[in-house]
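In this view, the complex is presented without one of its protein chains, the others remaining in place.
First chain written, first letter: the chains are A and B, and each begins at residue 1.
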Amino acid sequence: MSEANILPTASPAEADVERPLRRLVRMYAESRVALFGLALLLVVILAALFAPWLAPQNPYDLMQLDMLDGRLPPGSASGDGRLTYLLGTDEQGRDMLSAILYGLRISVGVGVVATLMALAIGMALGLAAGYFGGRFDAILMRIADIQLSFPSILVAMILLALFGQGIDKIVIALVAAQWAYYARTTRSAALVEGRKEYIEAARLLGLSTPRILFRHLLPNCLPPLIVVAALQVAAAIALEATLSFLGLGLPVTEPSLGLLIANGFQYLYSGRYWISVFPGVALLLLILAINLVADQLRDVLNPRLQSQ
Amino acid sequence: MNAPREPTLVVDRLTTRFASRSGAVTAVDEVSFSVAPGEVLGLVGESGSGKSLTGFSILGLVDPPGEIAAGSIRLKGRELRGLSAREWRALRGDRIAMIFQDPMMTLNPVLRIDTQMIETVRAHRHVGRDAARELARDALARVGIPSPDERLRAYPHQLSGGMRQRVAIAIALLNAPDLIIADEPTTALDVTIQAQILFEMQTLCRESGTALIWITHDLAVVAGLADRVCVMYAGRIVEQGSTAQVLETPAHPYTRGLLDSTPAANAQPDEGGQPQPLRQIPGMAPSLKEIPAGCAFRPRCTHASELCEQVPPAVELAPGHVARCFHPLPATQGVKP
Partner (left out) sequence: MTLFILRRMLQAFNVLFVMSLLVFAGVYAIGNPLDLLVDPNATAEDMARAAASLGLDQPLWAQYARFLGNALQGDLGNSFIHGVPALGLIVERLPATLELAVVAMLIAVLLGIPLGLWAGLRPDSWSGRTIMAGSILGFSLPTFWVGLMLIMVFAVQLGWLPASGRGPTAEVLGVPISLLTADGWRHLLLPAANLALFKLSLIIRLTRSGTREALLQDYVKFARAKGLSNARVVGVHVLKNILIPIVTVVGLEFGSLIAFSVVTESIFAWPGMGKLLLDSITQLDRPVVVAYLLLVVTLYVVINLAVDLLYAALDPRVRLAGASQ
């Protein structure tokens, strides 16, 4: 029966010859859906990065807004005839396309910054816990367990309720809501890797602890972390959007996609769908692209599925 | 040896293939053998030789993209190829039973032993739960499980490995099958339990006239158990004959190599009183994707010639002793017991 399972897959000898990175690239490229996700992600990120140059107008420069152009449906021309509102305008005559591009920038920025911070904190704590063990490990994991048993939205809402709003506050809330995922992932990877012989060898060679931790242990813990981080960026962006939608997240001066959607909510009933729908589509594409990439990364980096 | 009777199972040029992106892979290639009632056939080969898949083919359990591409499987004269899914299902567990390698994995961990036994009976016979439970208890008792009533209520993880394999054997025996296919059922067990189970299986099959195919990589197991032996390499049967013929006068260089690398078969001292050194067959068994044309053993064989680039025909060297080799070893080269 083992034959039956092994058969349709590549022989291990063949896979070993290939360089690891090339193999990963090849395995990633095997899924057309995943390639589409990657392309989509690149487009969205570039759009967010170059929003000021791509956007037809600066949606937050009141000089460029014309109240008379308010709530125009998609495709309408502006009052002065200088531009066409491809995705319509909101109640202040703001071009939705421009607002979305700027909103994307904020959403991506907040999500990435929060994820990187949570990753750094969680990784450091998890690595230390896995490597040193003992009471520090026990207490840290107990805290992580308790926190992980509560959904991140609840943790974030509690913090925002206590500290108030603001872009710094929401980053703190996102980091606090997510560090435990990284700490736990790093710890379990570090536990597995730490038992392997190369770490023992490094210890016997008398290498310093930081060197063992960061040069030897950490690189080998990275694959699962990359997967978790990829999934968590999407979660962070969705969480920020949700909190902003609820009015708990970013202030009105920093309109992320969530806030744009909230602004359009009231107009849904009168059929002015575009104010809410298009920012939502942008948010969906962003999260979908990240999830597609993360999904394939998980399969590619999962040693158990590697031969499939 | 039994008097010649109608064989329980006749496998004729069975071929099982797997479709893959890089073309079809032949995992079982024109395999032919037969087993008589009460007879034990040892099917020997390294992992990847196609021996397990031969077993699954006989059971009609080849998962896509694999399929039986050619040949015939006849059970008591009835052709099994081309049976409907329903007919196959009626056959499995009833007329043909299978025992797997790892007893830790074959029993469902979340179902009690009685559930797993009763469902086997009731899948094939219209009997009540109580009658089925009765049969299950008898079967457990037959394979030497003490206090079977208690064991029936147990979950698999509460039993030892040897005990679980006995349960699996009892399940195979439940419906008094004509044929049992045992896929390395003792490999995962302790040596002492291995021997016990081997002996019990042999006795049970002899008594009930059940044909037994014992799949293994271990020639030593076959030596004490089987009446006949088939040696498989890269999907083909390279040699078959009675156990004595194959083990004492191996004709195929591969069989010879296997014997030389088996500690038990090798333990006899040579004339000088020294144990013979263990020898390994040079090279590695080929992956099924890159089986060499002609004789698959050719690259590893010291006797290979240009002739071996053709597929060797089956040559009958002695009555019932067949080898697929252009350069069969002379009988004198065998290991003398």
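Assume contacts are C-beta pairs under 8 Å (C-beta built on N, C-alpha and C of every residue); 3 or more make two chains touch, one makes a residue touch a chain.
Model, not experiment: these values are computed from the prediction.
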Practice task
Please pick, from A:Leu127, A:Leu174, A:Leu283 or A:Leu297, the residue that touches the omitted chain in the full complex.
Solution key: A:Leu283
Handout entry: Contacting the left-out chain in the complete assembly, out of A:Met27, A:Ala190, A:Leu213 or A:Leu248
Key = A:Leu248
Exercise for the section: Decide which residue listed in A:Val25, A:Ala77, A:Leu154 or A:Val192 touches the omitted chain of the complex. Expected result: A:Leu154
Problem - Listed residues B:Glu67, B:Asp102 or B:Glu200, member touching the removed chain - result: B:Asp102
Problem - Absent chain, residues of chain B that touch it - result: 59, 61, 89-94, 97-98, 100-102, 105-112, 119-120, 123-124, 155, 157-158, 168, 171
Practice task
Could you list which residues of chain A touch the chain missing from the display?
Solution key: 1, 5, 33, 146, 149-151, 153-154, 157-158, 160-162, 234, 238, 241-242, 245-248, 258, 261, 265, 268-269, 271, 273, 276-277, 280, 283-284, 287-288, 291-292, 295
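In this section, only the chains that are shown with their structure count from here on.
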Practice task
Please report how many Å separate the Cα centroid of chain A from that of chain B, as a whole number.
Solution key: 53
